[in-house]
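After the structure tokens below, expect a handful of questions from me.
A single protein chain has been removed from this complex, and every other one stays in its place.
Take a look at subunit A:
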Amino acid sequence: MTDNDPATRRTGPAISLRGVGRTFGDRAVLQGVDLAVAQHEFVVLVGASGCGKSTLLRIVAGLDSDATGEVQVAGEHAIVFQDARLLPWRPVWRNVAFGLRGPRAELRARADRALAEVGLPGRGDSWPLTLSGGEAQRVALARALVRTPDLLLLDEPFAALDALTRLKMQRQVAELWRHHEITTLMVTHDVEEALLLADRVLLVDSGRIAEEIPVGLPRPRDPRDAGFAALRHRLLLSLGVDLSGDRGHAPTRAPAPARTRARTHA
């Protein structure tokens, strides 16, 4: 259902979901999801683990043929899965160039450049099984970035990274998004990361998009900023974490399995 018409590509929404649902067995993981992402928008999905974020991303990527409802995606997309998902029998650079066509030398050069961008210069000839979790995830990121897609789908792409590398990679994605007008839909469980990058944070709960939090802060953003802290507080509250009482300062990460508390939906 990819709409490749150049006219809609520039004017219409990048992603448009209407009444999207998905059941596994008799369990409805998603039901009646409506989502519109504008061109060049950065949208972040947050929510408790198991709430259907990955499922939603797969539907947008056109990988779930059993989903119901209306799905429209404009332009070419590239996805970074929650697991790095590298082909163990292809060297790293081949993984980065996976599915690309062209002369070998040219593909190699492109792959090497993408690897350097994610902080893995000179690792093109390594075997994937020799990489650490964070390195593998960065290769997966390079594999998506090397094809400069119109739409980037990221499923917790920085989860396995150490704090320093995560900061670098976040900056990398932010830069790419800014310069190449790439629409981005990202899943994360890191509240701070969501607020650093997103135009809009969407909270997934009970099979639908339960809350929408626009992040109107100017970029580049600073977590020490008062506006940032207020938004973080609000987002954490929505995720079921109340920090107003006992603790002096908020942690950077929300506990992954969150809330069962009833809440009015926005």
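Miscellaneous remarks
Please note the rule applied: a residue touches a chain if its C-beta (ideal position, glycine included) is under 8 Å from a C-beta of that chain, and two chains touch if they have at least 3 such contacts; residues count from 1.
Convention: contacts and distances are computed from a predicted model.
The complex includes a chain that is not drawn, and of the options "SCO2521 family protein", "Menaquinol:cytochrome c reductase iron-sulfur subunit", "ABC transporter permease" or "Ferredoxin" the UniProt name matching it is "ABC transporter permease".
Only one of A:Leu30, A:Val43, A:Ala61 or A:Leu185 touches the absent chain when the whole complex is considered: A:Ala61.
In the full complex, the hidden chain is touched by subunit A at residues 61, 63, 78-79, 81, 83, 85, 87-91, 98-99, 127-130, 143.
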